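Starting off with a structure, shown below.
Only one protein chain is missing; all other protein chains are in place.
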Amino acid sequence: MPTPTLTQSIVITFIQCLMVVIFVFVVVPLTVFAERKVLGHLQQRLGSTRVASGHVGFSGWMNRRMWKMGKVPVVSYWRGIPGLVGDVLKLILKEDVIPAKADKFVFFLAPSISMVAAIVVFAAISFVPGTFFTFPTWFPYLGGLPVSGGISDINVGLLWILGVATVGVYGIVLAGWSSNSKYPLLGGLRSAAQMVSYEVPLTLSLLAPVVLSASLNFSEMATRMAVGMPVWALIPQVIGFLLYLTCGFAETNRLPFDMPEAENELVAGFHTEYSGMKFGLFYLAEYINMTVVSALASAFFLGGPWLLPFGLQGLLNPYLPGFLSWFAAPHAIFFVAKIVFLLFTYIWVRGTIPRYRYDQIMAVGWKYLIPLALVNLLLAAAIRCFVV
Amino acid sequence: MEHFIETIGRNMFAIFGVLALVGALLMIGARSAIHSVLGFLFAMLNIAGCFLALEAEFLGVAQILVYAGGIVVLFLFVVMLVEMSKKHEGEVFQLQSRYAVLAVAGGVALFLGVFRKAIFGAPSPEALVLRPELAKGLDVAHQNAQAVSRGLFADYLLPFEILSVILLVALVGAVVLAKTERV
Partner (left out) sequence: MNKFLRTLLPADIAKGLSVTGKHFRQVFFTANRRKVPFHIVSEYPEVPAKVQPRFRGRLTMLKDEQGVIKCVCCLACEKICPTQVITIEKGKQEGRKMPYPVRYDFEMERCIFCEFCVESCGFDAIILNHQFELAAYNREDFSLGTEGLGQNMFEPSHVGKFSVADD
């Protein structure tokens, strides 16, 4: 296999970045749409089934067409999808209001910090260990070169993800402060306190995989957690998964823990004063963060690009018959499927569990999750010490 | 093209260093306290970039994790809560400026005193490296998280633990100072 020159490797990295951006901008709108649908189904509704009324616009055209074809347009299940285009158009075209006494520079900076911190995390996430695909030889300039499964699989990938994700809190806090308004400020303060305190159990629950796999490299950790673990490692993995998911919900400000934007208390929280595409960036950042948290959970607990979760793949692989060998190997499609399932879980939990009170959130974080995460870490360390 | 990219890659440290200095100047020069904090954040992120340019990934990422993610957030928190009006802020800072100059001069003197040898002296014959028996089975150039941890928990265990005790003392002190008797 030829080794790429410096320029070629930069071009390849650029292509990888493009692929990640495309992935994100495909997954995020679909999540937004799925959120409407799934929340509807959870409440025995159909979710969004049409864009405008039955008579005007695109859906009206579809309606008339189906009537003309002699069919009752009952099959309206997917007709909410054009609404996504409408949403994006609205966000782009809407007037961008800046409050009179707002700190303009910080007001402008806050959503971009949120967005950048959310998307830069993908630099260290590897979708599949090793080579993702190889360019065919006829390809101009890059023929025959391999493309690895992650943009940059650095040695401290996990720390990079955690570190950059913490920068995201600035977006929310600064947005709250710079709006020069009471509710955003309260939302920003709440969010700062919540995110800083939930960072601790989140990191502690991720330390269990670190201890078990003895690495900080993303793909190495995913590989060892999926196929290199003894039976005993199941227990800390399952507990750690639940802990991590809980803290991940809190970190992304999703519904059981959506203190920064609790509607009935704080209007819309930190983005009350934001409109147009600035609000859109916050919105995007929230969903990208959800994707990142899902990616981490699926990589370290649910087996990443392997099929079976919790390290079961490594235990069952020796007994797998030969014709099923496709299922024994890592594939990016499994990884993406797990991410999608966890995104579904986000919405599922949102439709099920009501919001906590603020003091309850703090109590859960400090009194239950941190001690549990510590116990889990001890368990993992014991397994690492005595079994592996 | 190749040459250009290589030149940029070689001078990454200088670029990040200059940006960090710019951030520090912004921090000092900014009128509003929040802008100061933002300048500080910018400087910290660029220092992390400096570490990354020197291939010390662990230190670089730890810099982001601890400073940018933890400490500056707390600064921001405090500054947001202790909102001073512009005028009052100016008065306080002008009152302090005399002492601040003294403190900075003292700090620079102390810094030069400690790092005199490192800055002006001849380059030391050997870099600070792990003891060979600690570095056994370790590719130090590529596994610097492990290398740092071995150094920290074997050679420098006592200073490390003393540092953590100091932090604990600071924590207890803060609680004692801040706590008022409940009536």
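So that you can tell them apart, the chains are marked A and B in the order they are listed, and the count of residues begins at 1 in each.
We take it that a residue touches a chain if its C-beta (ideal position, glycine included) is under 8 Å from a C-beta of that chain, and two chains touch if they have at least 3 such contacts.
Worth saying up front: this structure is predicted, and the values here are computed from it rather than measured.
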| item | value |
| --- | --- |
| Chains still shown that are in contact with the chain withheld from the display | A |
| Selected from A:231, A:353 or A:382 as touching the chain missing from the view | A:353 |
| Which of A:49, A:126 or A:178 contacts the chain that the document leaves out | A:49 |
| Residue numbers in chain A that touch the chain omitted from display | 38, 40-46, 49, 53-55, 63, 72-77, 242, 348-349, 351-353, 368, 372 |
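One rule holds for everything that comes next: only the chains that are shown with their structure count from here on.
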| item | value |
| --- | --- |
| Euclidean distance of C-alpha centroids - chain A vs chain B, Å | 30 |
| Touching residues on chain A, where the partner in the complex is chain B | 5-7, 10, 103, 105-106, 109, 154-156, 159-160, 162-164, 166-167, 169-170, 173-174, 177-178, 185, 188-189, 192, 196, 199, 216 |
| Contact set on chain B toward chain A in their complex | 1-2, 5-6, 32, 34-35, 38, 41, 45, 57-58, 61-62, 64-65, 68-70, 73-74, 76-77, 80-81, 142-145 |
